[in-house]
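For this view, one protein chain was removed and the others were kept in their places.
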Amino acid sequence: MSIFINNDTKLVVQGITGRDGSFHTKQMIAYGTKVVAGVTPGKGGQKFENTVPIFNTMAEAVAATGANTSVIYVPARFAVDAVFEAADAGVKLVVCISEGVPVLDMTRVMPFLKEKGVRLIGPNCPGLISPGQAKVGIIPGQICIPGPVGLVSRSGTLTYEVVYQLTRAKIGQTTCVGIGGDPIIGTNFIDCLQAFQDDPATKAIVMMGEIGGTDEQNAAAFVKAKVKKPVVGFIAGQTAPPGRRMGHAGAIISGSSGTAAEKIAAFEAAGIAVMKRPMDVVELVKARL
Amino acid sequence: MSIFINNDTKLVVQGITGRDGSFHTKQMIAYGTKVVAGVTPGKGGQKFENTVPIFNTMAEAVAATGANTSVIYVPARFAVDAVFEAADAGVKLVVCISEGVPVLDMTRVMPFLKEKGVRLIGPNCPGLISPGQAKVGIIPGQICIPGPVGLVSRSGTLTYEVVYQLTRAKIGQTTCVGIGGDPIIGTNFIDCLQAFQDDPATKAIVMMGEIGGTDEQNAAAFVKAKVKKPVVGFIAGQTAPPGRRMGHAGAIISGSSGTAAEKIAAFEAAGIAVMKRPMDVVELVKARL
Amino acid sequence: MNLHEYQARELLRRAGIPVPPGEVATTPAEAKAAAERIGTGKVVVKAQVHAGGRGKAGGVKLADTPEQAADVASKILALTIKGLRVEKVLIAPAAQIVSEAYIGVIVDRASQSPVMMVSPAGGIDIEEVAAKTPEKIFRMRVDARYGLLSHQAMELAFHLYTDVALVRQAADILQKLYRAFVDAGASLAEINPLVVTPKNEVVALDAKIVVDDNELERKPAIEALRDVSSENPSEVKARDANLTYIKLDGNVGCIVNGAGLAMATMDLVKYYGGEPANFLDIGGSSNPDKVVAALQIVTADPNVKAILFNIFGGITRCDDVANGIVAATKQFTVKVPIVIRLTGTNEQEAVRILEGVGMKAMTDMDLAVQKAVEVAKKGGAAA
Partner (left out) sequence: MNLHEYQARELLRRAGIPVPPGEVATTPAEAKAAAERIGTGKVVVKAQVHAGGRGKAGGVKLADTPEQAADVASKILALTIKGLRVEKVLIAPAAQIVSEAYIGVIVDRASQSPVMMVSPAGGIDIEEVAAKTPEKIFRMRVDARYGLLSHQAMELAFHLYTDVALVRQAADILQKLYRAFVDAGASLAEINPLVVTPKNEVVALDAKIVVDDNELERKPAIEALRDVSSENPSEVKARDANLTYIKLDGNVGCIVNGAGLAMATMDLVKYYGGEPANFLDIGGSSNPDKVVAALQIVTADPNVKAILFNIFGGITRCDDVANGIVAATKQFTVKVPIVIRLTGTNEQEAVRILEGVGMKAMTDMDLAVQKAVEVAKKGGAAA
């Protein structure tokens, strides 16, 4: 079992012929993901790598292939348009890898997604992987193995680091989700926690947070109230200065709120085991499986 | 019984201190309508006619009085704002008497009303009256009497004419609704037909249409499919030339569509008894009660 | 309110849509000078009137030289098309055309939304395309909260072209047309034809914009585009007096309160064998001056043989109307008989006022209409 993606995932790649899109499509196919279509306006009728049909529009791609998921690798200025298009075309899960999406665009597209009943993951995220079933995005497949841990994270390479630690210790994962580091994202910690709680295969949850905002605090409250499975957490950015954006648009301490200390305290108050170092994940998870 | 308004209607008047608003508020109170509040920004704290409390905003008015309905008598340029405000404040029925609302504003406010679950009647309409219970708008109370006929109309004075004919013949009404003559209106024929069909006190329905658009044709199809009560209809504008707007913004024959002949044919095909003259309403209704 | 082609082109140009240059001329000399300034050789001279079918009426002609442009312009400026005198012509370069398409946006009543329409069959009346080859028109509902989204514009543009370079140009133009439509407060905006030039550029050759009258109060810059010279003078006068008047061809002048009742009154005139001379709605809140203006406008129509007042008093007070009638008859002589029907608010006062000057009022609409038709048939002699 897994969350959001699995063996039934039928994926369209938006921007399949671009530099990033073509590279990662090959990786996703190699991992075993069912990539059923690609979209690049003007290249409709061609085939990607002689196998995946390319369409001019998402509407055509979904109509022709019955795709249920899309992944977006288009330049920033087209990314929100691509999310609108995917949602309008009828897929139920949209994963936006592209970064650089203006936050005001996000305020407009989120109500659209809600009206259409579509889940967005990202933008500016590494996507997700359900080891052994499907990967949608850019998380390296070789660092993951199937197993009982659900992982959700705001960052990319830090996620890889932690997954890698788990995998080296032979602790596999149901699904690893990178939700992205932007201030407004489609799927947040709580959405993933709920899904992991509902997924019978997930026995423990790892949650990787950062400074900025109050998502981790809200997630902690949710864990306390609703999550019956053990949760291990981490907060990056203890040494970050206030008022400075630490790379991710969302990783910024505003005034006295959004600090790592505040988030760690919230985790501890919710009974979440907090890692001091990324490597601590192995001990803490092991003790709870 | 009646539709949309009755003895439980608790009304706020938006623009209560204006020329039209104050005149018609007195009329509505005199008719027995429960006018619980008025709104005029800057006059909050005062009382209308020493009895009805005035508030600065709809939010305050609804919070303080539990009003469930509002009626709008503000100048055209404020009318759509007033509809947004009423819907936001939580009333479930908004009656917009004001005319001159730009149709593009209507395209924006309609989705808002749907999201909030609010019914709008109008704009540019005479409102509605449930004889003996309540009147909301400007339909003269003295031309109506309680009885078994439900009436829905796109026009104002033509409605009065027909109601007057019925009343003179001692045929009373459950509710008379003027839905307004604009191209985009909140409540259309079908909404009213459904409500009259569901209202046990309504035994026959009178539907007064006009040239322009396809609402009457759609209503005829609905009558055929869903309405079990007798329906009598009228279409104004048989002598209207194409391409000219006959006063009402919606009363315009575009190309070959929206003509009176087309609408009358649709009525007849649906088994609706069509009046040739307004006075025919009496005979046709009498024969069906 | 209809905009002229040259006004619509200017609005589209400001919205960033590629539109070829063009100048307006009101005399042959101006037309010649304009053709010289455009300097592309062949030009097209187009009548600027609010009427369809200009081409068939001889209102659109090509000219090879500036001299010929002057000559052609003088002919077009002498035309009257569908009752409207041609006062202005547009001079524009005669474009080389690879293909013609149609794009437009209207407010759709049924979906309560703007709807974009495109058709690869451009250059001809879209009503004709709709009638003969409806499969060549593609529609898309636009949610006004979001506007025309990029992917929607692309989807529509793929119905027009296969070359993605043209598709992208057309999609961009569609989004700009939608914004121009909203910014102008339009109920219709169309480009027909949208052409592809030999250089593979997508360009708007002709444009039509109809503005929602209810927008004019808040859009003074659009209101300022109104060209009163191109409208019927009686209708302009009526609008200035806050009346709605539309001239028809019959002989029974109708003065009514309320648009629906006005139409029903006209229909009843016809039902009883007469012909209405006009639609005239004096509107909701009556005042005597409006009634005076209404009588002036209706009596100015030489066809009118009888005047029928049909007033159902609600907001409109019958006594106001009666006072207006009395005031009008004092200001000028009404040469045709007046039949008056009044009922509702202040009916009794109205009757008294009219009786004071020897006029009678009826209360039944049906009888009043019959009487007016009868009087008009007698040529108004029974006054």
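For reference, chains read A, B and C in written order, and residue numbers begin at 1 within each chain.
Rule of thumb we're sticking to: a contact is a pair of C-beta atoms (placed from the backbone, for glycine too) under 8 Å apart; a residue touches a chain by one contact, two chains touch by 3 or more.
As the structure is a prediction and not an experimental result, all values here were calculated from the model.
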item: Selected residue (touches chain absent from view) among A:150, A:213 or A:230; value: A:213
item: Option touching the unshown chain, where A:95, A:121 or A:139 are the choices; value: A:139
item: Of A:153, A:175, A:202 or A:259, the one touching the omitted chain in the full complex; value: A:153
item: Residue among A:251, A:272 or A:285 that touches the chain left out of view; value: A:251
item: Contacts of subunit A with the absent chain, listed as residue ranges; value: 20, 76-77, 99-104, 106-108, 110-111, 126, 138-140, 143, 153-161, 164, 181, 183-184, 208, 210-211, 213-215, 218, 234, 236-241, 244-251, 255-256, 260, 276-279
item: Residue ranges of subunit B at the interface with the undisplayed chain; value: 41-43, 56-59, 78, 81-82, 84-85, 88, 108, 112
item: Where the missing chain touches subunit C, by residue; value: 145-146
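Here is the rule we go by: only the chains that are shown with their structure count from here on.
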item: Overall pattern in which the protein chains touch one another (line/ring/star/complete/other); value: line
item: Whole-Å gap separating subunit B and subunit C, where each centre is the average of the chain's CA atoms; value: 28
item: Whole-Å gap between the CA centroids of subunit A and subunit B; value: 50
item: CA centroid of subunit A to CA centroid of subunit C, Å; value: 55
item: Shared-contact residues (touching 2 or more other chains) in subunit C; value: none
item: Subunit B, residues touching no fewer than two other chains; value: none
